[in-house]
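What you see is the complex with one protein chain gone and the rest in place.
Order as written gives the chain letters A and B; numbering starts at 1 within each chain.
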C-alpha cells in the first residue's frame, strides 16, 4: 500500500473512533442521571473533540488545526471548572 | 541575578513555549523569546508565590520513570475493567491516606500523578489533618493502596520538595 492510502485509512478510522467516543459522551450528557454525570460527559466530549481535531489536522496536512485544538482544550477546561463550581455553590462567581 | 531573573525556571519555560509556538527558530523569534522570558515573570512579583526549592535531580528522574510505567500499567488495568476482561469480582471504594507531605508544590505534583494514573481519583484533601481521600476503581486491599501511595510517590516527593 502506498503511504497516502495507509494514512487515509488509518487516520480516517481513528477519527471515526473519536467521533464515536464523542457520541457516547453526548449520550451520557443526555442520559444523566445526575448533574455531575452530565458535566463529566461534557468534559469527555471536549477531550475527544480536541483529539479528533488533531487527527483532522493530520488528515488535511494543515498546521492550522493545532491552534483550534489548543483553544478547544482551554475552553473545555474553563467550562468544566466553572460547571463544577456551579454544582457546589449554585453560582459561578462570588 | 535575582533582580533580573526572579523566577529562572518560569523564564526558561516561557521562552521555550514561545519558541515551540513560533517554530522554526529565526533570529527574530529567538529575540522575542528572550524578551518574553525576561519581561513576563516580573508580573509574578506582585503575586509573590512561595519559592520552589527543588533538589535531588536523580530522584526526580527515577520518579518520572516510575510514574510513566505506572501510567501505562494502570491504563491497561482500567481498560481491562471497562471491557470486562478482568476476572473475579471487583470492588470500588474509598481509601483515606494519612499524608506527611505538606509542601504545596509536592501536593500539586502528587495530585497530577494520582490523576494521571487511571484507576485512582483524588476526591478531597484535608489540610488540617493531612488526610487524603482517594477513590480506587479496583480496591483489593485498602492498606496496600496506602502503602503504595506513600512508598512509591510520597517519599520521593518529600525528598524533592523538602
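In this text, a residue touches a chain if its C-beta (ideal position, glycine included) is under 8 Å from a C-beta of that chain, and two chains touch if they have at least 3 such contacts.
Convention: contacts and distances are computed from a predicted model.
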Omitted chain (choose from "Sulfurtransferase complex subunit TusC", "Urease accessory protein UreF", "Cation:proton antiporter" or "Alpha-D-ribose 1-methylphosphonate 5-phosphate C-P lyase") - UniProt protein name: "Cation:proton antiporter"
Chain not shown, its touching partners among those shown: A, B
Candidate in contact with the missing chain, chosen from B:36, B:66 or B:137: B:137
Missing-chain contacts mapped onto subunit B: 17, 20-21, 23-24, 71-72, 75, 78-79, 82-84, 92, 94, 96, 111-112, 114-126, 129, 131-133, 135, 137
Residues from subunit A at the interface with the omitted partner, ascending: 2-4, 6-11, 13-15, 17-18, 20-22, 24-25, 27-28, 34-37, 39-41, 43-44, 47-48, 50-51, 54-55, 57-59, 61, 63, 66, 69-70, 73-74, 77, 80-81, 84-85, 87-88
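Following the convention adopted for this analysis, only the chains that are shown with their structure count from here on.
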Whole-Å gap separating subunit A and subunit B, where each centre is the average of the chain's CA atoms: 23
